[in-house]
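Only one protein chain is missing; all other protein chains are in place.
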Amino acid sequence: MAQESIARKIEEFRLPDAAALAAYQASILEERDPNRTVIIVCHGTGCIANGSPKVAGALRKSIAAAGLQAQVIPEIKTTGCHGFCSRGPLVILQPSGLFYQKVKESDVEEIVNTTLVEGKPVERLLYTDPKTGEPIAHDHDIPFYKYQQRVVLRNIGKIDPTDIRDTIAVGGYQALAKALTTMTPDEVITAVEKAGLRGRGGAGFLSGRKWRFAVENARKNPGPVYVVGNGDEGDPGAFMDRTLMEGDPHAVLEGMTIGAYALGAHQGYIYVRLEYPLAIKHLSIAIEQARNLGLLGENILGTGFNFDLQINRGAGAFVCGEETALIASLEGKVGEPVPRPPYPAEKGLRGRPTIINNVETWGNVPQIIEKGAKWYAGIGVPHSTGTKIFSLVGKVNNVGLVEVPMGITLERIIDEIGGGVPGQDRFKAVQTGGPSGGCIPYELKDTPVDFDSLTKVGAMMGSGGMIVMDQRDCMVDVARYFLHFLEEESCGKCLPCRLGLKAMLEYMDRFAKGQGSPQDIDDLHSLARAIMKGSLCALGGTSPNPVLTTLKYFKDEYLAHAVDHKCPAGVCKDLITYSIDPELCNGCRVCARSCPQGCISGEKKKPHTIDTSACIRCGMCMDECPVGAVMVA
Amino acid sequence: MSVTFKALENILERYPPNSEHLISALQDVQAKFNYIPPEAMNAVCEHLGVPLSRGWAVATFFKSFRLNPRGMHEIKVCLGTACHLKGGARLVEGLERELNVCRGHTTKDLSFDLDTVNCVGACALAPVVVVDDHYQPNTSHRKLRKVLKDLK
Amino acid sequence: MSAQKTKQGKKTKEGKKAKKEKDDGLIRFKINGQPVQAREGWTILETARQNGVKIPTLCFHPAVEAIGSCRLCVVEIQQNGHTRVAASCITPVQGGVDVLTDSEEVQNVRRWVLEMLLAHCPASHQIRELAKEYGVTSTRFKTEHPEDACPRCGLCVRACDEIVGIRAISLGNRGVFKEVTAPYHQRSVDCIRCGTCLYICPTGAMEQLFPQVSAP
Partner (left out) sequence: MKPENRIGIFLCECGGKIGNRIDLPQVSELLRYEPWEHLGVYPYPCLAPGLEAIKQDVQAKGLNRILVGGCSSRVMKKRFTKALAPLGVERHQVEMINLKDHVAAVHEATPQELAHKAAALIAGGMASLRLLEPFEPVSLTFEGPALIMGGGFSGFIAARELARHGMESVLFSKAQSPERVLDELHWTFPGCRIFCGDLADLLREVFTHPRVKVMPDQPIDYIVGGVGDYHVGLKQPDGSVTEVAGAAIITALDREYGPGNIDYIGGGERVCDLLELEEKLGAGDISPGKMVFWVNSPQHGQAAQELAAMAAWRDSLVLAREHPQVQPMVVYPANITLPLSGNDLREARTQGIGLMSYAPEVHPVVQSGFLSFVSPGDNLEHEVEWDTLVVPGAPADPVEKAQELLRWLPIYPENGGRLQKSHIKFWPDQIPDESLFFTGSAGGVCDLNEVIQQGKKAARGVLNLREKALQGKLVSPVVVHVDKDLCEGCGLCTEICPCGGIEHVKPGSGPIARETDNHLCSGGGTCAATCPYEAIKVLNNSTQQLEARLKAILSRMQENEILGFVCGWGGLASAEQAAVKGLTYPKGIYLTPVNCLGSLDPFILSMAFLNGAKGIMLAGCTPKHSCHYHYGVDHCWYRVNAMKKLLSLAGLERRRIAIGYVEVNEPESFVRMVEANMDVLDKLPPLPQDDQTKARLWAIHATLHRPRVRWVLGTSLRRPTEKEFPGSQFNAVDADETMLEVLREEFLAARIIKAISDQPLNPPGIALTMGEPVKSITPLLPDMAQEGRIKLQGWEGGYPIYGLGKK
């Protein structure tokens, strides 16, 4: 694909061998003063949107203005996402680890004067523990971080993703060097097998076995082998791949290169969603820098091994996360899946053995090589080893990205790390595994989060989206939402999926309208089964999950809709009415002005009323009301 | 302005005549003309040796491709799960009324595109709306109205 | 006559090969309990038809490559304990398995697909016939386009590509909006009006579509 050279800080020399890499790392560490303050300003999408670039700029200015003595002039580093997005923009001072949250441009002056000059923390910018109410000064003490175990995300937030020197300083590409110089391809595969690494993309297939299979096929009919990094993170409510690619692109590159070495591949592709421009940019820079250092391309680290990477931009199709569809689009075709077998590991890109792994999976590989399979297998639980990154979103206090060892219970993630549900004592359900995952009710809060346990309760690990829902969320509506999503994303190749999703939606719409009958619920079951069994690819095969799990755990809600014509959560438009609480209403007229139907009346400074006959339940008034006087029932 | 052969040549020269590059080439075309003009589509297909029917199928299959001229400003409303739970759907409906255009289309005066996107991966900021590549975190009707006014 | 010579050469060679296959090349399995024999590369559907077992199809035609999209031809394949449902038109034969063409599971898929087709292709009498044949006479689903007869199986598109080689038409758009069209919904001037798509269309939908996709 076309790449204008956007690399910065390109080294002008190649690393002739592994020793040179070590030397280079040493030299970088050499010139860095470990005691020098480094101000880290998070430049994850979240923080950027909240204005972190402004903050960084302001910092530079006022530090220059403050006229500190040379040796204490801090280095300002813009890094990838720290995960704690709900508290952005985040500013962290290293090595002390002082943690400032929700920093605004206006706070910068104070930070510089108080912290840098006087060396005291700015109390009001610290994170306060909602439980104790105590301010917490350092990131590692904040529960959100305390209970995490960061393996794949270890560097994110510490390094500048656009500067390979940072990566190398923290030991990047050491695993590659180790693999290339001290291990045979077979040993690498064995290591991955022993580590028990499972695909982080969704199905959780054992990566090592997949690789072995591909190698055998390549031996049977010789020719090129390809590796693909799947960064087409289509699951709504999931952004760990994005964070990884934006914050530590070299980890992905290194993992893929090691994999390529193990598989004897010389060309690789990273398939990134078009909606992730920053990820594309950082990866391109990383590739450029790695090439220039001889960590990618011809004769890597002087070992004679050649491997190069190319970025393909996704074009907007969820189904392209399915590997055969992804291959189709890599070949410039319509992204329709083809039936498996044959699996890509046998006949993939251009009909050759192809290994497609999620970028997070690739991100795990260097660690396995560096620290050893034993160490890795020690993390998590048997059959689900290592850690998994989750994007913890929805109705939870600490929205953000968390990496935890497999096997940790849902409750711990949501309560300890996530800090519980805002305004309510318990969550209602957790949706995992993206649109074709399932909803797990509060009752199953002790379910350990690993591949098999989640599948057992009808959900799935998926790529790691974890959406927390509270009492204000209607499960019928949620299921409907996912169905609608899948209907839009269905490629339409096979009938059960193309027509089936539409058909299921028809049932759901009936429920949402308060129509339908218990009989419909049984029909829906049988239809769902037909779609599951009949569909051509995984997208269709798993598409009924949201319905089936909600039916399983929240059947009463379905009945409430179908029989009592009520939406307990007050979401489904046709079953709710908006009204204004005269107690709370201060007559500011905002709602009246915002109402597209003009069906809200009332004099200034006097309580308003809604003419429900004309109301289209668009919810404008509720969203706009400054005092929250609009109620829904 | 509509396609010029020079601009096209500059794009096509990047790709060897191989059907594999269809999607990338179309993406470049879209980046250049901010939609895919028919002439450009023909040229790309011709150059890569794929039948027009396939080029068309690909361009209509993938959501990111636009076959009609784009407006001056692009509004993308995120409908990811988090945003959905926090009222993303209501935002779109609001904008549809505001601009009097359906999602996925361009206002008659070509001033705004209204699009929805499955997830921009900024769930912490839900509901999110992306206006001309600027994220509008935790946005609301009122905030959006202001943003649009500034653009006009 | 050069053809003749080469053939002589081939004949003996292939002849031997054929013999060898006779000895060991056979794949044995069961369809609905009835033992059948097949060869490497045959599909379950082909073997079934060879043995007079009826399996309904819509998107299958011998003249073009099968893509297994209509799922009417699904069968249940039982192999030491676990079973799977697969489209027989694209599933190669496999020794030792039990293939069921009319099991509970299969019927469930088939019935639902047919019922949904009734709602979406109401104008096709071929589909109504097929549905009736499998006991589906009414549908629970909304019919939005009463004149629609096209199941989007893409046979016409594959025919125009694989048989004719013109590729005047394609399946545009995706999912529920999928449609058979010529580029830009204009009548294609590339179309040679050979009528192959008309002939191969299993539901008669092409009759309506042809004037829209082909310029006289």
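For this structure, a couple of remarks:
In this document, chain identifiers A, B and C correspond to the written order of the chains, with residue numbering beginning at 1 in each.
We adopt the following convention: a residue touches a chain if its C-beta (ideal position, glycine included) is under 8 Å from a C-beta of that chain, and two chains touch if they have at least 3 such contacts.
Keep in mind that this is a model prediction, so the values were computed, not measured.
Considering the complete complex, the chain that is not shown touches B, C. Not every partner is drawn; the one left out touches chain C at residues 1-4, 6-7, 10-11, 14-15, 18, 38-39, 41-43, 46-47, 49-50, 52, 54, 62-63, 159, 163-166, 189, 191-196, 198-201, 204, 207, 210-211, 216.
With the whole complex as reference, residues 1-6, 8, 33-35, 37-39, 42-43, 46-47, 69-73, 106, 110-111, 113 of chain B touch the missing chain.
The working rule: only the chains that are shown with their structure count from here on.
Each chain gets one centre point, the mean of its Cα atoms, and the points for chain A and chain C are 40 Å apart. With centres set at the average Cα position, the gap from chain B to chain C is 36 Å. Looking at chain B, residues 54, 57, 61 sit in touch with two or more other chains. Counting partners per residue, chain A has 317, 334, 489, 491 as the residues that reach two or more other chains.
Taken in their complex, chain B has these residues touching chain C: 38, 41, 51-57, 60-61, 67. The residues of chain B lying in touch with chain A in their complex are 11, 14, 19-24, 26-28, 48, 50, 54, 57-58, 61-65, 79-82, 84-85, 87, 90, 93-94, 97, 117-126, 128, 133, 135-137, 140-142.
Of all the residues in chain A, the ones that touch chain B in their complex are 1-2, 45-46, 48-50, 85-86, 88, 233-239, 242, 274-277, 312-318, 329-336, 391, 393-395, 399-400, 431, 465, 467, 469, 473, 478, 481-482, 485, 489, 491, 594, 596, 618-620, 623-624.
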